[in-house]
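In what follows, a single structure is set out as structure tokens and then discussed.
Excluded from the complex is one protein chain; the other protein chains are retained at their positions.
Then we have subunit A:
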């Protein structure tokens, strides 16, 4: 079972990297792009036999404790084949 954890800065937090990319993109002549914010995601391969419920609970905890810093970032978990 594969899962993805997405992590991004909260909207209220300044994203200097996204701003730098946006500025470069504008310099390159791309038009129609209002804002870029940079985040990251983690591809996670789960062991077989884990129920989607257990997997979700596990990944939520992992995201909260390790992958994201909840002071600055928010996250969401996607599990392949589990459309919640």
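Throughout what follows, a residue touches a chain if its C-beta (ideal position, glycine included) is under 8 Å from a C-beta of that chain, and two chains touch if they have at least 3 such contacts; residues count from 1.
One rule holds for everything that comes next: contacts and distances are computed from a predicted model.
Of the candidates "2-oxoacid:ferredoxin oxidoreductase subunit beta", "ABC transporter permease", "Phosphoribosylformylglycinamidine synthase subunit PurQ" or "Sulphur transport domain-containing protein", the chain left out of this view carries the UniProt protein name "Phosphoribosylformylglycinamidine synthase subunit PurQ".
Among the residues A:14, A:33 or A:57, only A:14 touches the chain that is left out of the figure. Considering A:3, A:44 or A:67, the position touching the chain not shown turns out to be A:67 (whole complex). If you put the missing chain back, the residues of subunit A touching it would be 13-14, 16-17, 19-20, 66-67, 69, 71-72.
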